[in-house]
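A protein chain is absent from this complex, but the other protein chains hold their places.
Residue numbering begins at 1 within each chain, and the chains themselves are lettered A and B in the order written.
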Amino acid sequence: MSFEYAPAPESRAVVSIKPKYGHFIGGKFVAGSKHFPTINPATEEVLSQIALAGKAEVDAAVKAARKAYTTTWSKMSGKERGKYLYRIARIMQERAREFAVLETLDNGKPIRESRDTDIPLAAAHFFYHAGWADKLEYAGLGTSPKPLGVAGQIIPWNFPLLMLAWKVAPALAAGNTVVLKPAESTPLTALLFAEVCQQAELPAGVVNIVTGDGSTGALIVNHPGIDKIAFTGSTEVGKIIARAVAPTKKSVTLELGGKAANIVFDDAPIDETVEGIVNGIFFNQGHVCCAGSRLLLQENVAEEVLHKLKNRMEKIRVGDPMDKNTDVGAINSKEQLVKITELAAAGDAEGAERWSPACTLPVKGFWFAPTIFTGVTQAHRIAREEIFGPVLSVLTFRTPQEAIEKANNTPFGLSAGVWSEKGSRILWASQQLRAGVIWANTFNKFDPTSPFGGYKESGWGREGGRHGLSAYLKGVGHE
Amino acid sequence: MSNRIDVKKTYKLYINGAFPRTESGRTYEVKSAKGAFIANPCLASRKDLRDAVVAARAAHAGWNKATAYNRGQILYRIAEMLEGRRAQFVDEIMQVTGVTKIKAEKEVTDSVDRLVWYAGWTDKIASFAGSTNPVAGPFYNFTIPESMGVVAAIAPETPSLLGFIDVVAPIIASGNTVVILASTKAPLSAMTFAEVLATSDLPNGVINILTGKKEEIAPWMASHMDIDALDISGLPAKLHAETKVAGAENLKRIHSFKSADPGRIIAFMEAKTVWHPIGL
Partner (left out) sequence: MNFYGLVDGSEASLKSYLNQLSGVDQVGAEARAAMLATRSIKTSSKRWAIDTAITMVDLTTLEGADTPGKVKALCTKAVRPDPTDTTVPSVGAVCVYNDMVSVARTHLDLIGGQHVPVAAVSTAFPSGRASMAVKIQDTQDAIDAGAAEIDMVIDRGAFLAGHYIEVFNEIVQIKQVCGDKAHLKVIFETGELVTYDNVRKASFLAMAAGADFIKTSTGKVAPAATPPVVLVMLEAVRDFYEMTNTRIGVKPAGGIRTTKDAIKQLVLVNETVGPDWLNPKLFRIGASALLNDLLMQRMKLDEGYYSSPQYVTMD
């Protein structure tokens, strides 16, 4: 007998998924016309039929949001708005397990992560922003900052509920109303959030949720009744949105792609660094825009770090996302799996050396083993393009300057990691790195008080903290 | 009284601390408010823009690294130099725009004062726009604003000096370098201002000044992939949409402003958030 962890599946009984969902418009669920399936990527089981919003539904949602904005929400005192947000935060905490299970079923991420990261952080975002609602004059934007109006919000599939919270909480706190579209492949927690809005007795139309695909997103982006677009997703789509809104008065925030360097100096605390590397790239199957997907190792410790990293990777548990012991779950969709597979093949073709730990992947569902490529150079596609999967490209450097040059040699600038026990070097590197979030001796940490967002092609604006709030307020002097 | 023939100045571009002619060899005519010929400034080309961007990019590392105190002193030094040449600027403004002496003097006074105001912001903007963030965990977390890199800008037509300074000063205050297209009809004060800059300890390449046509230069600014941001305060509104569309290719930060405000500095800064564990 050996010490095997028995499967410890989270109970699915806590959620009830309807066979079919409509949209949430004006405080009510409204039947959709066309539908598409949402599946569990770990099993390919169809979980539910999701409504595809067309022009009529988006119009109705914008109309409801506008009405709520003019008649209710913009007139309500910040103090009262804040109380609604506190209610939402509390209900999300009360129903945390339900959200976690639903998120894992729909997204494929390990229950440990949805339970310990996504859902608690989502609730924390509402709690944090609730407190802002009656303190907007202290946000550094003058004595009476004003909301923008109706915000159209389009969120990705990698952290469905958390990204909803990042968008909805500041928008509502600042006095805006929203039309939100969850990602095509992960709409279920947003629809559960709609129920939370009902339980919180949020005035009808303050939050409207329409489901659909890219066509629905485009309808929101191009809708003349919307004042603000907030988007998280690929840089490619971000640019399309930037062009689309160029002729309009819409303000825009974009949280886009990344290709973060995770730099390991020779004086790094090695075991915690290895943990940080693993967390940096394999957290959430690497479906993280700020993932530490380029590992830059100082040459004199490269061998040792790689050796330890490989040993550590042997311990990664890939499999059933509902198992509480699972570290890496399912790839979110077939399309994403194809993309990861294709880029990894490009790594092979370009001569990088692929390595994965021995792990048995389930037969059904979409899976990709944790993978590292060594012998990667800046010229490799896998060092330049965002893979958005559990694939790490390993490069080396000789001097701190070379590390920074390589780290910054990318059109992206979302995040970066630095590992060293030398304080002055950490501060120096933090200063030199052209990225919006620098994790020094840690990685992939998030907090509602901490602004998050990128330089260069990683996007416009910040989410979280006072900086994030300002994206939903009219400033002074700025046209 | 005197029948001396005065010596007229040839107005050139200001790139990397030097005064080159446009590589295109083109000029255009600037006339006074009454229609009299004043000068033939350069009609800058996209290649002049290209050269200016190279200079601005090269200057960024050093200017960004300079202490805020140092940048503040240099901005103040620019104000000192401008103050000393008030009369020349007043004359040029009157000559080109036809405004009264009182108005021209006010513009120069405001320009000096505006430089002094921005000089004082250099070492305060980080505490105003930055924060320490009380995250829920054993981490020290702070957000600091820092310069974006190379900003291209279109100065407004009028006021030709104050408008120019209102665009340039907030951009460089934080450590950005700039390539700016001066007022087309009234480029003289911008080009004379270059002489002020050249004697103000400002490192070469921090401010690069072109003269020419907005419709010609703006699209090249918008599409240039080594420009990080654009200030289009001086660009006619009808050109904003196409500029923003072109600028989306590398997601330039594109802003325009109505008034002097620290928000103008912040708009061309990136917020960087740094996390570090707190432990034994």
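As a working rule, contacts are C-beta pairs under 8 Å (C-beta built on N, C-alpha and C of every residue); 3 or more make two chains touch, one makes a residue touch a chain.
Quick caveat, the model's predicted, so the values are computed rather than measured.
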Study note, to complete from the structure: From A:D59, A:D213 or A:E272, the answer for touching the chain not displayed is A:E272
Point to revise | Touching residue (missing chain; options B:P203, B:P219 or B:P277) | key: B:P277
Check your understanding: Of A:E80, A:D116 or A:E335, which sits in contact with the chain we cannot see?
Key -> A:D116
**Study point:** Touch list for chain B against the chain that is not drawn
**Key:** 138-139, 277-280
Check your understanding: In the whole complex, what residues of chain A lie against the chain that is missing from view?
Key -> 1-8, 112, 116, 267-273, 275-276, 315, 324-325, 421, 441-442
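The rule is simple: only the chains that are shown with their structure count from here on.
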Review point. What residues of chain B sit close enough to touch chain A in their complex?
Key: 128-129, 131, 133-137, 139, 141, 143, 146, 148, 228, 233, 240-245, 247-251, 253, 255-261, 263-264, 267, 270-277
Point to revise | chain B contact footprint on chain A (complex, rising order) | key: 124, 140, 235, 238-239, 242-243, 246-247, 254, 256, 411, 426, 430-431, 435-442, 445, 447, 449-453, 455-457, 459-460, 462, 465-467, 475-479
